[in-house]
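Removed: one protein chain of the complex. Kept in place: all other protein chains.
All chains are identified by letter, namely A and B, in their written order; residue positions are counted from 1 within each chain.
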Amino acid sequence: MSPVAAAGRPHHTRRFNPDRDVEEWHGAYLPYDLIKEVTVALVVVVILVVALAVVFSSPDEKPVTIKSWSTASPVDFAQTAITELDGTSPTATYGPPYNATPGASQSVFGISPESFFGVHHPIDTANDYVLAPLRTLPDRPDVQAAVNAYTSAPAAQQAAWTAAYEKAVAKAGTGANGALTVPPGAYGPVGPIISSLTSMARSGALDGALLTSRQFYGTDYTKPLLFIADGTYLANLAQSQHLSGDQWGMMNETGNFPGQAWLWLYTLWYQVPPMNTSSSGDLQVWAIMMLLTLGLALLPFIPGLRSIPRWSRVYRLIWRQHYRDLAAAPRL
Amino acid sequence: MSIDTGTPVGAPTQPPDGVAADLPEDAGQWTAKLRRSAVTSLPPERLMPDRQPAYVASWIYVFGVLTVSALAVVIATGTVLAIMGPTWWHVSTTGLFVNSLHLWSVEVFFFTMIVHLWGKFFMAAWRGRRRATWITGVVSFVVSVGAAFTGYLSQQNFDSQWISTQAKDGINSTGAGAIFNVTNFGQMLMWHIVLLPLVVVVLVGVHVLLVRLRGVVPPFAPAEEHRTNPAGPSDGAESDSGGVSGADPVVVAGNGTSNGHVSTGHAPGREPA
Partner (left out) sequence: MRTVSVVTARLVGSLIDLNHPGHYVHWGFIQMSAANLVLIGLMVVVFVGAVLIPFRRHGGGDR
C-alpha cells in the first residue's frame, strides 16, 4: 500500500512516517533578512559577554606546586614520597598507560581497552620521583651515599626499610622551620632519602627536576601532576571547592562561578551504583555515555524516541501562528 | 586581457569576466563538474535567501544564529589570548578581562546551543531528509564539549590541575590516554587552539550549509487534517501536509536526489503569500 511518489524517476517508496518524513512546503514565503539577523545576534552576544565579563570576571586560583605542597604539608608529602619509593602509590599501581601493574586495568564485559593500548607514558615512581631527582643534587655526598645504599640493597631489605618508615611517618611532625621530623627507627637509608627529598621539594628544586627531566623546554606536566595528585593536599583543596567527584564536582568551577553544566549527565553516572563503587567505574560511565551520545546522534532513526516531539505537542506552541493560518485559510 | 569581437577561427571563446562558457568539451572537467554541482544545489538565492517559509515565526529560531555568533566571539577572544600567549592573562588585568570574555562567551555558546537543541528536538527537525543536519549538530555539540574541556585543561592554574588529574582516569580507562594525555599541557593547548576549533568550525559550516540546502523543516500537519491518501499513517495520529494550499501529501523517497523534486526539501523561491 505504498503511495505513488510524485513525478520523475522511479524511487523506492515507503509508507509515510510523520516522525521521519515531511511534506515539503508549498505555501507562502515571507521576507527574512538573514544578514541583518546575524548582525543583530552578534551585537547582542558581544554586549552580553562584555557585561558578564565586567560584572563577574573569571576565576584564576593559583596552582599547587610541589614546593607549596611540601611547605604547607610536609608530612603528607613524605607519606606520599614513601609510597612512590615502595611502589604502593596510586600512580605506581595505576597500570596502563603509566606502568604494567597486573590487574589494574579497568574492563567492561571482559574488554579492557586500557590494557590493549598498553604503556605509553612510562613512569617508574621510585626512580622518577625519588632516586633520580636526588641524584641531581650536587655537593651532597650524604644523599648520594643513602641512595647508593638503598639501590644496592636486596629487595627484601628495601621492603623492610620502607615498611618501617611508612609506619613511622604517619606519626611525623614538623620541626622549627617547618622541616620534617620523623621518630627514629630502623629505616636504614630511607630516612635520609625521604628527608632530603622533602627539603628538595620545599626549595622548589623538585618542581624543576620533574618538569625538565627529559628536556629543557618542558610542556608535559604529567610527572609532577601525578605526584601531587597522589597526595591528599590537592584533593583536600578540591573538596573545599566542591570539586570532588562525589560532590558532582565535574560540573563545578572554583568559587561561585558557573561551571560546565553540560557535564551533568556524565557526572550523574558516577553517583549511582554500580559505577560509584566499581573499580571499573570510569570505563562503565564512558561506555554508558558513548551509547547515549550515539543514541542522541541517531535519534532520527530510533522509533518511539523520535515520536516524542509529536506526542508532546510542544510544536503546537512553536508553530501556533502557522496553525492559525491553516485554520483560517479556505479549503481548496 | 581584451577579447576581439572577431574571434580567430577554431579558438574557444573566453568571456572577459573569466566565467567559463561551459563548452561541451569542458563538461567532463572535474572543475566544471564540481562547480555545476555546487551551483545547482546551492545557487546564490538559496545560499543567501531573503525569504523564509511563513511558519518561520518564533523566537526559538534565533538560537542557531545566536550560537554561531557566540562561537565567533569565542574564536575572536581566543585569538587575542593566542596573540599574547598563555601566560598573559595570569599577569595582566587586561589579559584577565579578555580571559573573562572568552569564558563567558563559552558559557553563552553552550547556553544558546542547548536551547537550540531543545527547540530542534521539539520540532523533530530531522524530518524530511534532514537527518544529516541533526547528526552534524549533535557531533558539533560533542566536539565543542571536547574543545571546552581542553580549554579548561589549558588554564595553567589549580582548576586545570584538578581537572586533568581527575579526567585522566576516565580517559585512560578507554585506552585513549595512550595518545590523548590530559596532563600534557603542550598537547592539550594545541588540541584546544588548533585541532578542535578547526573541527568545530568545519562541522558548524557543514551544519549551516545543510540547513540552507534542505530548508527549515516544515511543521507537523494539524491533527484535524484528514488524509485522503490511502497510505495514511497507521497510528492515526498526525500526518503531514504542506502549506496553505493543502496539497496531497507526497512521500519523501529516501534515496532521492536533490534535483528540484518537491520531496527533497529545498525552498523553491519567492512566491508571495
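Here is the rule we use: a residue touches a chain if its C-beta (ideal position, glycine included) is under 8 Å from a C-beta of that chain, and two chains touch if they have at least 3 such contacts.
Predicted, not measured: the structure shown is a model, and the values here were computed from it.
When you scan A:Asp76, A:Asp207, A:Glu253 or A:Asp282 for touch with the missing chain, the hit is A:Glu253. Not every partner is drawn; the one left out touches subunit B at residues 54, 57-63, 93-94, 96-97, 100, 107, 111, 114-115, 118-119, 273.
With the whole complex as reference, residues 30-33, 54-57, 59, 240-242, 247-248, 251-259, 261, 264, 271-272, 314, 317-318, 321, 324-325 of subunit A touch the missing chain.
Here, only the chains that are shown with their structure count from here on.
Residue ranges of subunit A in contact with subunit B, taken from their complex: 1-3, 5-8, 11-35, 37-38, 41-42, 44-46, 48-50, 52-53, 56-64, 94, 96-97, 106, 113-114, 116-118, 120-121, 219-222, 225-226, 228-229, 234, 237-238, 243, 245, 249-250, 253-254, 258, 260-263, 280, 282-283, 285-286, 293, 296-301, 306, 308-310, 312, 314-315, 318-319, 321-323, 325-327, 329, 331-332.
Of all residues in subunit B, those touching subunit A in their complex are 48-58, 60, 62, 65-66, 68-70, 72-73, 89-90, 96-97, 99-101, 103-105, 107-108, 110, 114, 119, 121-124, 126-128, 131, 134-135, 138-139, 142, 145, 148-149, 152, 155-162, 164-166, 169-170, 172-179, 181, 183-187, 189, 215, 217-222, 224-225, 229-234, 237-247, 249-256, 259, 261-273.
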